[in-house]
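Up next is subunit A:
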Amino acid sequence: MKKNALVSILAILLACCVVMGCASALADSQKQRTLTVFNWFDYIDEDVIKMFEQETGIKVTYTNFTTNEEMFVKLEKSAGSYDVIFPSDYIIERMIKEDMLEELDMSKIPNAANLIDWCKSPDYDPEGKYSVAYMWGTVGILYDPDQVDGEIDSWGALFDPQYKYGVFMLDSIRDSFGVCLRYLGYSLNDHSEEALDAVKDLLIQQKNDNIVAGYLVDETKDKMVAGEAAMAVMWSGDAMYAIEENENLRYVIPKEGSNIWIDGMCVLKNSQHKDEAMEFINFLCRPDIAAMNQEYISYCSPIQQVVDGYDEEQLNQPALNPSAETMENCEFFHDITEFMELYESRWMEVRA
Partner candidate 1 sequence: MRKTLRGVYLGLILFFLYSPIAVMIVLSFNASRSRAKWGGFTFDWYVRLTQRSDILQALWVTLTVAVIATVLATIIGTGAAIGIQAMKKRPASLILKVSYLPMTMPDIVTGVSLMLMFVFVNVPLGYWTMVMAHITFDTPYVLFSVLPKLRQTDSNLYEAALDLGCTPMQAVRKVILPEIMPGVITGALLSFTMSLDDFIISYFTSYTDKNLSMVIYSAARKGIEPSIYALSTIMFLVVLALLIVINKRGALENVS
Partner candidate 2 sequence: MIEDTHLIELKGVSRTFGTTQALKDINLYIRKREFVTLLGPSGCGKTTMLRIIGGFEYADEGQVLFEGKDIANVPPYKRRINTVFQKYALFTHLNVYDNIAFGLTLKKMPKDEIARRVGRMLRLVKMEGYEKRGVDSLSGGQQQRIAIARALVNEPEVLLLDEPLGALDLKLRREMQLELKSMQQQLGITFIYVTHDQEEALTMSDTVVVMNHGCIQQIGDPKRIYDEPKNAFVADFIGESNIISGVMIRDELCEMFGQEFPCVDEGFAPNEPVDIVVRPEDVMVVGEDVGQLTGEVASVIFKGVHYEMMIRTEAFAWKVHSTTMQPVGTRVGLTIVPFNIHIMHKAGGQ
């Protein structure tokens, strides 16, 4: 009897599969419009996706990545899987070079006109043909004033041995190297062996001095909120999020200068759903949607109407609205793929 029951359970499960298979086949035959979005982890208000699906009837598969490098690998190795992607500036530069991106049909993205000016024609995509900015931000230090001496204004704090296990570094090659390069007075895009060796020594010294609490990416913001460490290298938006959760925390872009970046939205050349993709990009550029996203993920939106809506407190927040001179002191990453091996081998030495 029991045996029969289990057999019938199996049979039911099998039947479910068949039905499911049919259903999906049916859906395909009805030309259900679909779209696969490949975005950073925790980088959109999920409600926005639901709204998009409701408004357009397009079924969105939403999937995410943690670093630009991971995204690039997955794009390259699983061609045809994705439609809309959200790469950062230097990766866009690389993808344009490698002819991976579809030229955008701006007539389908009228809302791109809402972009603030300096985001309309960034130097990685001077004519704005391949990408529309989604968010921008900076890299700085998020710190807990209770756990540090006075105010922090230099990258040097990251290497101060008094902060025992007090510093979270970013597990992201270019960000971690970039921070050090600026601290040592080099350009963010320097790839001379001399500069990179100096960075490597600095990072190894930092590790050996037991300053590093960990090399993490997304988890740092929560850890900072919980007071797990004195400071962390952090992207401005994550810092904003953390500050909203724990008002005590402060974000600073050190005086040595830092990285400013833009994450764009692009459509892949091998995408099967280009129209849907552009529709999605246009949707995200709608001021009300952009505001929702800005609210949710706390990064700086490049949409003019969103910026206009900032209140006093937001305007005074360096993570959201850095001063003009600070921005002047910041630099974009550029594509240096051919030199990445120099970075990687040194990074592995640091991490090993």
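Criterion applied: all candidates are chains of the complex that A comes from, given by their letters.
Note that contacts are C-beta pairs under 8 Å (C-beta built on N, C-alpha and C of every residue); 3 or more make two chains touch, one makes a residue touch a chain; residues count from 1.
Values in this document were obtained by computation on a predicted structure and should not be read as measured data.
Enquirer: Thinking of the complex as a whole, which of 1 or 2 is in touch with subunit A?
Expert: Only one candidate touches subunit A in this complex, namely 1.
Enquirer: Would you pull the subunit A residues touching candidate 1 in the complex into a rising list?
Expert: It comes out as residues 3, 6-7, 10, 13-14, 16-17, 20, 36, 38, 41-42, 46, 49-50, 61-64, 66, 74, 77-82, 216-219, 221-223, 225-226.
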